[in-house]
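Note that one protein chain of the assembly has been removed; the remaining protein chains are unaltered in position.
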Amino acid sequence: MQPDLLDPVQLAHALQQFRRRSPLVHCMTNDVVQTFTANVLLALGASPAMVIDSEEAPQFSAIADALLINVGTLTRERAAAMRAAVESANAAHKPWTLDPVAVGALTLRTQFCQQLLALRPAAIRGNASEILALAGMSAGGRGVDSTDTASAALPAAQALARQSGAIVAVSGEVDYITDGPRVLMVTGGDVLMTRVVGTGCALSAVVAACCALPGDKLENVAAACAFMAQAGSLACAKSTGPGSFVPAFLDALYALGGNA
Amino acid sequence: MQPDLLDPVQLAHALQQFRRRSPLVHCMTNDVVQTFTANVLLALGASPAMVIDSEEAPQFSAIADALLINVGTLTRERAAAMRAAVESANAAHKPWTLDPVAVGALTLRTQFCQQLLALRPAAIRGNASEILALAGMSAGGRGVDSTDTASAALPAAQALARQSGAIVAVSGEVDYITDGPRVLMVTGGDVLMTRVVGTGCALSAVVAACCALPGDKLENVAAACAFMAQAGSLACAKSTGPGSFVPAFLDALYALGGNA
Partner (left out) sequence: MQPDLLDPVQLAHALQQFRRRSPLVHCMTNDVVQTFTANVLLALGASPAMVIDSEEAPQFSAIADALLINVGTLTRERAAAMRAAVESANAAHKPWTLDPVAVGALTLRTQFCQQLLALRPAAIRGNASEILALAGMSAGGRGVDSTDTASAALPAAQALARQSGAIVAVSGEVDYITDGPRVLMVTGGDVLMTRVVGTGCALSAVVAACCALPGDKLENVAAACAFMAQAGSLACAKSTGPGSFVPAFLDALYALGGNA
């Protein structure tokens, strides 16, 4: 089966919806990527908020339009707050997205991510090694970096989507987005993005935001991947290394579709 | 009553004092804005230090020249460490500044901020929704973004200043700074600054630093707002989006008044 590309008209429509609605995204994410994640969401036109306390997080996830759970710097205490936030989001019918950073390699986060799968995520975004590990088809990558290609993980992504009910996005040189039976692919981006911390984690936040948009869930998650890939390609063309990439990337997200 | 603009001579004097004294600012702030806050203080010539442990924080707040309390990613544990640091700063006669991020919307931080008001902050800096909520005149904004204008919050700011004894700064398109009877206004900046995370939080850190300067407290807090607004205007003119704004802004703070 040859995956389809996302229709450019759908992509433009998703961007328009994104900017019109400015989803309020509750991010419970790792310590390393907080600033970049917030700036990516702001550049695209969303409204990020990081609320982490075990009492405040469930209060806020019921108010926000979407919730992101990223286990990059998990602790037992944070896991408890995250679970409470997920349950509250579910009760309020708000979509939540899982980024299973480095799942498989470490016990606490592996068990936690497996438990979260039962709580019906709207979307899951990971690299190939993470998706393979979460689907129970490998033991995980080397730290946070993928040691597998996205296409190799596509069957695992489809199985995971069927099992969890989530849209699953595997990112890599090409991104694959699937709900099980259907598969979309997104091209673009640049290998330079792997030399900047948080590009994958920020993509997960954009995926979370897109889950709050009306319309087709699969296309909305693919749109999130396409926003980041397009801005990444534009920024790589304008930058001389990973340092100049970051401001160029945020500017490109801001200008996407002719905003600036 | 028409608020006064800050005298440019006073502003130049405050900047000179700021650079000469290089205040050591103890920042207890949220996870999202730590790096940017430190870089803003360093660019302006202050010396930031983040100390968060419940034993170390009160030890350090007695040594530092000023303390910042920002409740953006509050937890119960952090609240205890913050309170201990505030009490220690008060005992050592060091000024402390409150940034009541998203107060009103969430219970833990709302109660905590109300309790802190009794501990005599030197200054309070927030957006209109936060100042209205802290003054008990509304239920708070939508997450961290203000849904009210600064001028609409001016009466609340004046009431809050009278009640707490603090200089209150409400930031927005125009900033208002008040001690109750007197009001100063600061213009400048750009709407692009709302697309960069931490501009408000970093302003609060600069306010905290300015509270350690000699001279008129109201003018010193207004000077903090003016430093940021001037650098913001300069940086917006040089940048093509929120990404390129950040380096341009830090460069502008560094060069303010002819430093570079």
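As written, the chain order gives the labels A and B, with residue 1 at the start of each chain.
The criterion applied here is as follows: a residue touches a chain if its C-beta (ideal position, glycine included) is under 8 Å from a C-beta of that chain, and two chains touch if they have at least 3 such contacts.
As the structure is a prediction and not an experimental result, all values here were calculated from the model.
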Which residue among B:A43, B:L106, B:A153 or B:A169 touches the omitted chain? B:A43
Contacts of subunit A with the absent chain, listed as residue ranges: 30-33, 35-36, 72-76, 102, 105-109, 142-145, 194-198, 239-244, 246-247
For subunit B, enumerate the residues touching the unshown chain of the complex. 24, 31, 34-35, 38-39, 42-43, 47-56, 59-60, 63-64, 246-255, 260
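The working rule: only the chains that are shown with their structure count from here on.
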Using CA atoms for the superposition, what rotation angle relates subunit A to subunit B, in steps of 5 degrees? 120
